[in-house]
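What you see is the complex with one protein chain gone and the rest in place.
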Amino acid sequence: MPTSTEWLTGLDLVDHHCHGVVESDLDRAEFEDLITESDVPAPPGTTHFDTQLGLSLRAHCPPVLDLPAFASPEDYLDRRTELGAYEVNQRLLRASGITDYVLETGYRPGDILSPAQMGERGAARSAEVVRLEFLAEQVAAEHEPADFLEAFRARLDHALTTAVGVKSVAAYRGGFELDPTPPTGEEVTRAVERWLADSPPGRSLRLTDPVVIRAGWWEAINRSVPVQLHVGYGDPHVDLHRTNPLLLTDLFRKARGSGARFLLLHCYPFHREAGYLAHVFEHIYCDVGLAVNYTGAQSAQVIAESLELTPFHKALFSSDAFGASELFHLGAVLFRRGLGEALDRWAAADGWPVAEQERIARLVCSENARRVYG
Amino acid sequence: MPTSTEWLTGLDLVDHHCHGVVESDLDRAEFEDLITESDVPAPPGTTHFDTQLGLSLRAHCPPVLDLPAFASPEDYLDRRTELGAYEVNQRLLRASGITDYVLETGYRPGDILSPAQMGERGAARSAEVVRLEFLAEQVAAEHEPADFLEAFRARLDHALTTAVGVKSVAAYRGGFELDPTPPTGEEVTRAVERWLADSPPGRSLRLTDPVVIRAGWWEAINRSVPVQLHVGYGDPHVDLHRTNPLLLTDLFRKARGSGARFLLLHCYPFHREAGYLAHVFEHIYCDVGLAVNYTGAQSAQVIAESLELTPFHKALFSSDAFGASELFHLGAVLFRRGLGEALDRWAAADGWPVAEQERIARLVCSENARRVYG
Partner (left out) sequence: MPTSTEWLTGLDLVDHHCHGVVESDLDRAEFEDLITESDVPAPPGTTHFDTQLGLSLRAHCPPVLDLPAFASPEDYLDRRTELGAYEVNQRLLRASGITDYVLETGYRPGDILSPAQMGERGAARSAEVVRLEFLAEQVAAEHEPADFLEAFRARLDHALTTAVGVKSVAAYRGGFELDPTPPTGEEVTRAVERWLADSPPGRSLRLTDPVVIRAGWWEAINRSVPVQLHVGYGDPHVDLHRTNPLLLTDLFRKARGSGARFLLLHCYPFHREAGYLAHVFEHIYCDVGLAVNYTGAQSAQVIAESLELTPFHKALFSSDAFGASELFHLGAVLFRRGLGEALDRWAAADGWPVAEQERIARLVCSENARRVYG
């Protein structure tokens, strides 16, 4: 029986949640900042390379840049500079074998490549999802509170003429312990007034108001679009225990029948909880996105756990890569390997025919995403 | 050294929490409804067969009906109809090798076989546990609120002349964030009054009142009987985060010394938390029931995790099968396999003698249940 690794690399792979890469030269500190979810350098005498992600990167990325595996970080970064960011990005993105990017453009958009540029570098198709909170911040900066909701709706409608869905980072803006109902227009206006009044003048607006966040959710739900939700693991601004996706159970119940679908991103360490939601609710999908790269050589277990309750027609792949093109390559290598190991193990235990394994792998690698995003 | 699979199938297997099967012909939609915890069909273009449970079913059940493994769902259901539900049930129940059923009869009792019928179909012993909330709903429909508690006690005493224990579905009726103390009689009366007043006329009563639920718990505790508690994974009516068994810690403390024993059912994804409780409290037992079938080829990991802290004299087997006889066969096959793989792995690491492995397997497969239920 051929092992899954022989045929998994040949399958289309849709990265349904990722960000653009940086295309400037990076010094050691800047590069280390892109390979950690911490917001500070590693303690004196240590390095962010000494993590699962760091070791995986050193195993898989140097050969793409013509270095031996486990080249030292110094040699790797020297080679990166020597080749230049354009060449490095092109090599790593293409090595990943990712065929489609669904890019979220609401985080540091000025620093990263656009969807069109990403498609060119990676020789892949690209599509865009828009960040609800980013739209809301733009609209609030430009309109009176009383006009906010109407202007937000227009902005969202306009964005959705090209974007294939939306993303919410409510997880980073107070978490999920929110009233699951849609706020009234009057409540939104008053909330925007408070938000603006409480914001320090001269700085970019940052949305943390729960009423305005809920308004964004419900505008998306009412448009029957895919709604990506950051869930679980992220940087130190997350209150991780407030991002348990189970806290959204009532929201999901109220959104049944709306036509909206929710895509739970990352989910670690709540990926089993996310699997429950994807199992019982027809409009919930999930991945273990960011957690695959960050658990590295250990990611196969996380991927297998995420496929315990999640129906095979509800699981997706994403890298959540941002900034460093290494994260696309690693995400793809580790995901294919973890999925392949799981399929090999399950096939060995229960005699799953290769055709069934391939069918399930195609669902997870590309077909579920295409069905959801259209 | 003989591997565990050679001797595990010969051991008695007590299914300490299950339900009767349906014995009518089932069309595709009806059958799919029995192999998911979702309450709706899979989204267009997908099927509930594309889950861990679905693949396990296709691996293990067709041969029992004289079809090759991985027969298509269509062929399988055709064969099921051809043989007829009686023959299918008899074959699958007997193939499971389960020697004792402890059946809970409080869920859709009109649709499923009785304990006596189940025993006949499966050539096994059968016993019954009664659902506290179901008893309370019957009693409330027939008595004045002021008479509720006395009538409930009489009904429970009568049920316990034959039943070997009780079951609570408080997890489905608001969860475990309840006052752990017993309510007074006066509080119960007032609660029943409110419950009846708030219930829509002409419909069956549905108990969600926390005072009445607590009254049921304490009546059972005061009778020193086994109390099964649904914990964790279930259908979309569960608020999963409200069913963490740790929320019952104070109840378990207060019930120490009562003679009551608590059997935590399913527990996924809180099976490690349940293991902690079974480890530190002398009157707590647990299983991973429903989660074994629903995690399918991946269930061995879940079973092994459930045996991290749970003492070997506190772990139990259950299938939580309802409706489809396939779920009994799968539950037994997967549980034996997962337990066997764990024992083989632990024996390889630490040289566990076969006699010790067998002794532990007998505890888990039958002896713990017999000690608890008597």
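Observations on the structure shown:
In this document, chain identifiers A and B correspond to the written order of the chains, with residue numbering beginning at 1 in each.
Just so it is clear, a residue touches a chain if its C-beta (ideal position, glycine included) is under 8 Å from a C-beta of that chain, and two chains touch if they have at least 3 such contacts.
All values reported here derive from a predicted model rather than from experimental measurement.
Among A:81, A:184, A:208 or A:298, only A:298 touches the chain left out of the display.
Of the candidate positions B:39, B:66, B:235 or B:282, contact with the unshown chain belongs to B:282. Within the complete assembly, A:55 is the residue of A:11, A:34, A:55 or A:85 that touches the hidden chain. Check A:233, A:276 or A:328 against the missing chain and you find that the one touching it is A:233. Remark: the residues of chain B touching the chain excluded from display are 244, 246-247, 249-250, 253, 272-273, 276, 279-283, 304-305, 307-309, 311-313, 342, 345-346, 349-353, 356, 360, 363, 371. In the full complex, chain A makes contact with the omitted chain through residues 36-43, 45-48, 50-52, 55-56, 59-60, 69-70, 233, 235-236, 239-241, 268-269, 294-298, 300-302, 337.
Criterion: only the chains that are shown with their structure count from here on.
Spacing of chain A relative to chain B, judged by their CA centroids, is 37 angstrom.
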